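Every protein chain but one is kept in place in this view of the complex.
Right, chain A next:
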């Protein structure tokens, strides 16, 4: 393989993507072999995750606004976080298996393969039926965008895909960092779930309904607020409850990239620790 200095830094991501594609592709083919079963699981995933919104909808039968937000506005928050999270859950949802793999020793069987371990762990048992969550998120996002009152300019139009992508990357960082943590504490996947599944539930509601300290926590500690709260508030023309400067609404991509870099380092440290302790 040619080792051009410009190509080298791309080799690992490329190798990882290829490996991911190979392994995930095989699971997709295997899932589609039982079409009825796949459709039922995807529908189940859709329905189970959509129940969250049903709860919100029922609340609005009794109130006109939640923390000052109307139903379409809450639906926008719900749709953006569900879409971002759904995408990440589809791609990296299996990261919560790291701890189990370390415990039962199957991590070793991945380490003898000529592919990056992260890609292999994430792709193994790829669950296509998780499209259900992504589907319901997208559906609500489209519905809410048609209902909310947004002043559409090139900037706000660009803000939507940027928000979804950054959100996915932030969740991805949480998944990977959680996986890294599981090398140390095999049963840490529940902690990770608190931030991933718990985080997305949090973000489905307007920040104004939560206590300030919690909002501060998900802004500065685990920066989940950058998934959708801050950019969506800009989209809806509202002030954020923490009174951050205006540029913070556009900081999501930078925050996302920083999170991914940190998560990457954490993963490497976790793997290195595993390989020198054998757990």
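The rule we apply is simple: a residue touches a chain if its C-beta (ideal position, glycine included) is under 8 Å from a C-beta of that chain, and two chains touch if they have at least 3 such contacts; residues count from 1.
To be clear about the criterion, contacts and distances are computed from a predicted model.
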(message) Which of the following is the UniProt-recorded protein name of the chain this complex doesn't show: "Phosphoribosylformylglycinamidine synthase subunit PurQ", "Aldehyde:ferredoxin oxidoreductase", "Putative ABC transport system permease protein" or "ABC transporter ATP-binding protein"?
(response) "ABC transporter ATP-binding protein"
(request) Pick out which of A:37, A:109, A:193 or A:212 touches the chain that's been left out of the picture. (result) A:109
(message) Considering the complete complex, identify which of A:7, A:22 or A:269 is in touch with the unshown chain.
(response) A:22
(request) Pick out the residues on chain A that sit against the missing chain. (result) 15, 19, 22-23, 26, 29-30, 104-106, 108-109, 111-116, 124-125, 272, 275-278
